[in-house]
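Only a portion of the chains appears, each positioned as in the full assembly.
We just call them A, B and C in the order they show up, numbering each chain from 1.
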Amino acid sequence: MEEKKISEKTVRLLVALSSKMKDNAHCPYSMFPVGAALLCEDGTIFTGCNVENSAYPVGVCAEKTAISKAVSEGYRKFKAIAISSNLKDRFIVPCGNCRQFMAEFGFDIDVYMSKPDLTYTQSTVGELLPMGFEPTQLLDED
Amino acid sequence: MEEKKISEKTVRLLVALSSKMKDNAHCPYSMFPVGAALLCEDGTIFTGCNVENSAYPVGVCAEKTAISKAVSEGYRKFKAIAISSNLKDRFIVPCGNCRQFMAEFGFDIDVYMSKPDLTYTQSTVGELLPMGFEPTQLLDED
Amino acid sequence: MEEKKISEKTVRLLVALSSKMKDNAHCPYSMFPVGAALLCEDGTIFTGCNVENSAYPVGVCAEKTAISKAVSEGYRKFKAIAISSNLKDRFIVPCGNCRQFMAEFGFDIDVYMSKPDLTYTQSTVGELLPMGFEPTQLLDED
């Protein structure tokens, strides 16, 4: 439909980096490591992993880690994010919380969901969060 | 496509209850009250509102309030949820975090998103969280 | 130092109710049920349990459930909260997230932390969250 945002080579790099990121995950509770790799508009890549907490709701997902990391370094425009887990039979998908966190920075960000063998499927934040809550929805009301 | 889960009369009741719930919202930070009304399989209705916190990420949305309330009373099977806000020009949608919270209890729950004039549009948790993270995805891996 | 807020009989009732609430917990991930019972200023009691999510950070603690439930029913003034878990050797304490959530409604709320044998120890939100972030800290800055 539309021109591809990034080359297959870059996608494969993102997927590989997200997969490698699982090594850094702090997940003694779920034993479910997740990695993410975020591509900024200028080509810079930020990676992230899940950081769990003994109080489960306090933990942070891999995608949020990667994005907050990028924002804290001055980046706000993102092209794509890749996600990896150890689920062999299913492409790992971002949770609703992460979809919402990503939507703040654009519904057109590509999301690459992978398997441990580095195969992947593609979607966008907009497709994963249809009828999404727009970032400026609240601010508009003033 | 499929048989309607609930009558229009019941939907209107849910929407009206969710709208009324805005009165109880604790939202001194966003000044954006949200109400929710959840219909359980046996006809019982639980209502909820947003409960914000000075540390923004610590707050709770209206939909989560209604569902955790129901669960704490022993309910796990839900037919539909209605949501209300003061946004005049748009149907209020659940955030990604709430979609994830609802998905734990079923992708086929109907979601009624309303406007202050009590008009509404309908969707389902599954449609609002496509390719959703299944509740048992992690547990399966054992 | 100060007059007791509530009688020992009431404390025992709260602890017993919080313990019973563990039965309703939705905690297939942690297998760690938690219950809470919240006493409002007028004597009304609200109970809550943890409601976990397959995406761990999306779950809700028992204390938050009880409080958001109360707020959604129009209550804002709380005297005490009791918490229960299955930890035999230690009094269950509220997590930092819950302490923050409670602080929104007052640092002087009594917190009763119990064991399965219904023994308990007492503290206050202020003691559990020293130098707490005041609810109006952000609002004051306008």
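In the analysis below, a contact is a pair of C-beta atoms (placed from the backbone, for glycine too) under 8 Å apart; a residue touches a chain by one contact, two chains touch by 3 or more.
These figures come from a predicted structure and were not determined experimentally.
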item	value
Given 3 visible subunits, total identical subunits the whole complex contains	4
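One rule holds for everything that comes next: only the chains that are shown with their structure count from here on.
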item	value
Homomeric contact chain A-chain C: same or different residue positions, threshold half	same
Approximate Å spacing (C-alpha centroids) for the pair chain B, chain C	24
Chain A and chain C, separation of their C-alpha mean positions in angstrom	33
Touching two or more other chains - residues of chain C	29, 52, 54-55, 58, 60, 97
Of chain A, residues touching chain B in the complex	30, 32, 86-87, 90, 93-101, 103, 113, 123, 127-133, 137-138, 141
Of all residues in chain C, those that touch chain B in their complex	21, 24, 26, 28-29, 47-49, 51-55, 58, 60, 62, 64-69, 71-74, 76, 97, 100-101, 104, 133-139
List of chain C residues in touch with chain A within their complex	29-30, 52, 54-61, 95-98
